[in-house]
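With one protein chain withheld, the remaining protein chains of the complex are depicted in position.
Going by the order they are written in, the chains are A, B and C; count residues from 1 in each one.
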Amino acid sequence: MKKVNIAIFGVGRIGKIHLKNLLRFPGVSVVAVADTHYPAEEFKKEFKDVFFSSNPDEVLAMPEVEAVLICTPTSSHAPMIELALKSGKHIFCEKPVDLSLERTKALVDMANQSSAKLMLGFNRRFDPDFLQARRSIQAGRIGDIQIIKITSRDPGLPPLDYIKNSGGLFMDMAIHDFDMARYMMGKEVKEVYSRGLVLVDKQVGEVGDVDTALTTLIFEDDTYAVIDNSRKAIYGYDQRLEVFGNKGMIQVDNNQHNRNVISDADGIHHSLPLDFFMDRYAASYLNEIQFFIDALSKNEPIPVSGNDGLKATIIAVAAKKSVLEGRPVAISEITAGL
Amino acid sequence: MKKVNIAIFGVGRIGKIHLKNLLRFPGVSVVAVADTHYPAEEFKKEFKDVFFSSNPDEVLAMPEVEAVLICTPTSSHAPMIELALKSGKHIFCEKPVDLSLERTKALVDMANQSSAKLMLGFNRRFDPDFLQARRSIQAGRIGDIQIIKITSRDPGLPPLDYIKNSGGLFMDMAIHDFDMARYMMGKEVKEVYSRGLVLVDKQVGEVGDVDTALTTLIFEDDTYAVIDNSRKAIYGYDQRLEVFGNKGMIQVDNNQHNRNVISDADGIHHSLPLDFFMDRYAASYLNEIQFFIDALSKNEPIPVSGNDGLKATIIAVAAKKSVLEGRPVAISEITAGL
Amino acid sequence: MKKVNIAIFGVGRIGKIHLKNLLRFPGVSVVAVADTHYPAEEFKKEFKDVFFSSNPDEVLAMPEVEAVLICTPTSSHAPMIELALKSGKHIFCEKPVDLSLERTKALVDMANQSSAKLMLGFNRRFDPDFLQARRSIQAGRIGDIQIIKITSRDPGLPPLDYIKNSGGLFMDMAIHDFDMARYMMGKEVKEVYSRGLVLVDKQVGEVGDVDTALTTLIFEDDTYAVIDNSRKAIYGYDQRLEVFGNKGMIQVDNNQHNRNVISDADGIHHSLPLDFFMDRYAASYLNEIQFFIDALSKNEPIPVSGNDGLKATIIAVAAKKSVLEGRPVAISEITAGL
Partner (left out) sequence: MKKVNIAIFGVGRIGKIHLKNLLRFPGVSVVAVADTHYPAEEFKKEFKDVFFSSNPDEVLAMPEVEAVLICTPTSSHAPMIELALKSGKHIFCEKPVDLSLERTKALVDMANQSSAKLMLGFNRRFDPDFLQARRSIQAGRIGDIQIIKITSRDPGLPPLDYIKNSGGLFMDMAIHDFDMARYMMGKEVKEVYSRGLVLVDKQVGEVGDVDTALTTLIFEDDTYAVIDNSRKAIYGYDQRLEVFGNKGMIQVDNNQHNRNVISDADGIHHSLPLDFFMDRYAASYLNEIQFFIDALSKNEPIPVSGNDGLKATIIAVAAKKSVLEGRPVAISEITAGL
C-alpha cells in the first residue's frame, strides 16, 4: 500500500500529539513539519528524523506533500486553509475554521469547490464510547430520538488570555457539544436558546465571556437537545451524554482514573473522571487521524466536513446572540446574511 | 401522647394508601372516612373498624376530627379545602389545589389567614433519596448550586380521559418537578421557557396536550434548572436528579426492581427501574403523612405549604404559556393579575 | 377466606417484628402471645388488643391456636418445638433448632412424622434479591452452576455474652450462608473445609470462638461454594452473592442507605450498605411469614423444612471440626453417629 505523505503545520500541544500518532501509523509518512515560531534545534532534538521548516510556504511547495494538518493557533487557521487549498493539498484542520462566520463560510465554499478534501477536528466524535453510541443509534437500538442531553464541564478555567482570544465559551467550548448533538441526532438545528452566567470567576465576565451556560437546541422536527456547560467542575472533566428514544436510552458515562472502589467507614468511593482532555480523549485523537488517512488512502468520505464546522459555528453565533438578547434565536436569523 | 384525630375524604387509589398508612401510625386515630361515591358496604368489608360516611359535611361536623386528608378528584379539592377551613380543620390536600390559578390564590390566602394548617401533597420531597439530597445541599456538601437537572419520565401514557381533565402535562405531571426544583434550590423562579411535543401518541395532541416537554427555569439569581418530561419511557419510570454546585455534584439515580446483575454472552444486565409510582414512591407517601402528623402534634412547621402549591401552579401556567407563544415567559407576567 | 390463628412465643426483638408484621396480614389473626419474662403491663401498653400470657402451656392449650411462631432464645427452641408438636400445632421456628446435632435430628424426625408443619426461619432466602436470584437460576438463566461465592460480613461484633452462648461463628452466623449455598445450588454438601481466625477482637478467641472464617463447601457433584465471614466490616453489613454458571453469572450486591452519589474533589462517593440486619432484611422477615401463612392456608409446601435446618447444622458442625483439625471434613463423618 502506498503511504500517504503528510505535513504538519504547528507543533504546539495538539500538533505534537498528531505528530507522535502519525509516526506510529503504518500507512503514513510525515514528510515535513512547519512552524514559524518553534525553534528548529529543539524540534530536531525530539524528532531527529523529521524534516522541519520555519516556512509553511516552503512545505506547501513540496510536490510530495499530499495533505496538511493545521494545528496552528485559531487565528491562522483561515489563511492556512486558503494556502493549502490553493496548493491542492488535502487538509485536516483543528476547529474552528475561523471566529468570523463569513470567513468560515467563504473557506468552506472554496473547499467544496476544490478537489482537495477538508476535515475538521471535532475529535470527540471519534471517542470510542461516543462512536459506539452513534453506531447503536444508527442501528436502531433506541428507535427515534426524542431528546439528547449533553453534560460538558471542564475541570478548570483556562488562562484569561486564552479566553480573551477564544471567541467565547460557545465558540470555543460548547461548539464541540453543538457538533456532538448534530452528530448524534443526524438532523439540523433550527433554533437556539442559551443562557450564560459568570459563576466560576468574575474576571471571565470582565473580558466579556461567560463560564457557565445552558443551551436548548431545537431541531428541524422540533425535537431537542439540551447542553449544560461549565468551565469548572470540581470533580474533574465531566463529559456525559444521554440519548433518549422511543425504544430505549443510551447513556455514556465518564472515563475514570481507575476501576478501584474503596469502601470504608465513610462511604463507597470511586475514582474521579480523567481530568485532562488529552488523557480523556487520547483515543479520539488517534482515531480521527486514522479516519482522515483512510478517507485519503481508501477514498472514504471525510467524516467531519467543512460544512459540519460551519454548522457548529452558526449555532455558536446563535447561542451568543440568544444570551445577549434573552430570547430563542432562529438559525435563519444567522444565516440570512450569508 | 395524645393521638391526632384524622378524617379522610376520598378512598380512591391514593386515599386508600393514606388510610392504610395511617392505620399503622401509633400517634393517629382515623375517626372517619367520607366518600360520596364509594359503596359503604364494600368499604366496611375491607375496613370494618373505621367509621364511614357518604356525606363529608357530616364528618366535618364531628368536633373530634382535628384534620382532614383530601384525596378526592382534583375538581373537588377547592370546595373541600374551603369547607374544611371554615370548619377549622387542619388540611392535607393532594396536589394541585385547583386548576385555576385565581381559585388557588384565593384558597391559599384564606388558609394563610386561618389558624388551620394546610399541607400540599408534593410527596416526592419525602422520598428518602431526595430528602437526603436536600439535606446534603443544606449542609453545604456541594456548595452553591449552579444548575439542577431533573429527568422525569412516566412509564406509560395515562388514559386519554384522565389527560383531558388533568390540566395538561405541566399542571399534572411537571408540577412535581417544578416543586422539586424550588425545593432543591431554595430559591424562587423568575422566568420559564418550555417546549412541548407530541411524540408518544397523536391523540394527546388531539385533546390539546403534549406528551414530551423540556423546561428551563430561571431562578432569581439567574441560575437555572432544566427539566425533561416524557409520558413514556420504555424502560420504566425514570426519576433522576442532578444538582451541580461549586463544591460538588449530587446525583440521585432510580430505584430498581432488584440488585441482581446478570452477565451473559450478550452483556451485563441490571434490572429496570420500578415502574409504578406507588411502588417507586411508597416510602414518600408514608413519610409525608408522618411529617404532617408531626406538624400537628409537635407543632412543627408544615413542610409543604399552600404557598408552595401556588408557586408550582404559577410555574405550570407560565410553562404552558411559553409553549404556546414560543418564548420565555416571566413569572411576573403570570402573577400580574393576581 | 378463613383466617389462620397464630400464637407467638417470645416478644424480644425478632418476636416483635413478626408480631407487627402479622398484625398487618389480612389472612391472619394473632390470637395469643406468650412470653415468660416480658412484663404483661408493658406488652399491653404497646399491643392493647392482643391476648398475652406468661405461660406458653396456657396458649398451647387453646384449641383455636393453629400455629406458633417460636421466637424465644435458642436454648428454648427445642423444648418449645417438642411441646408444640405434641399439641399438634404448626410451627415456625427461628434458627437453629438446637445447638446439639442429636437433639436437632430427633426433633426434625419427630416433626417429619407429625401432621404438623415445621418451618425454619432462614429469612435470607426470602430477601427479594436472593429470591430473584434463585428464580433466575431455576429458570436456567445461567445454566449449570460451577461455583457459588458468598460474602457475609457483619457490621460489628455482638456482645461477648451473646457469642459465648451462640454456638460459635459457624453455628450462629455462617449457618445462614450454608443454607444459602444449598438453596442456590439445589444440591447437598459432601465435604467442608474451613479456616477460622481471631482478627477482630482477642476476647472472641478467649471464649473459644473465631471472628473471621473462610469455608469451602464441596457438593455431591464436586462443584463448590466458598464463603467468607467476618464479624466486622468497617463499611457495614456486607451480604453479597455471586453464582457462576456455564451460561452466565448472577451477582447480588448490597442494599445501600440511599441512591445518592456525591462527586467532589476527592472522589465519587456512594452511600454505605444498610448496617443493621433488621433494616437490611426487613422485607425478608415479612416475606418468610407470608410463605409460612400461605403454606398453612393454601396448603403449599413449607419452603424451609426442619430438614433444611438439620443440613445446615451438620455443615456448621463439620466446619468447626475442620478448623480444629486443619483438614477437610466429610459430611459422612458428622452424620455417621446420627
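Keep in mind that, in the parts below, contacts are C-beta pairs under 8 Å (C-beta built on N, C-alpha and C of every residue); 3 or more make two chains touch, one makes a residue touch a chain.
Model, not experiment: these values are computed from the prediction.
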From C:N55, C:Q146, C:N165 or C:S332, residue that would touch the chain that is not displayed: C:Q146
Residue among C:P96, C:G121, C:G167 or C:G248 touching the omitted chain: C:G248
Absent-chain contact - pick from B:I150, B:I234, B:L274 or B:I334: B:I234
Residue among C:M119, C:M173 or C:A233 that touches the chain left out of view: C:A233
Identified contact with the non-displayed chain, of A:S100, A:S114, A:S136 or A:T335: A:S136
Interface residues of chain B (partner: the chain not displayed): 234-235, 256, 263-272
Footprint left on chain A by the chain that the document does not show: 24, 128-129, 132-133, 136, 141-142, 247-255, 257-265, 271
Footprint left on chain C by the chain that the document does not show: 144, 146-147, 149, 151, 153, 193, 195, 197, 199-200, 212, 214, 216, 218, 222-224, 226, 228, 230, 232-235, 238, 244, 246-249, 326-328
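One rule holds in what follows: only the chains that are shown with their structure count from here on.
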Superposing rotation of chain A relative to chain C, computed on C-alpha atoms, to nearest 5°: 180
Centroid distance [mean C-alpha coordinates] between chain C and chain B, Å: 40
Cα-centroid distance, chain A relative to chain C, in whole angstrom: 59
Chain A and chain B, separation of their C-alpha mean positions in angstrom: 43
Multi-chain contact sites of chain C, meaning residues that touch two or more partners: 263-265, 271
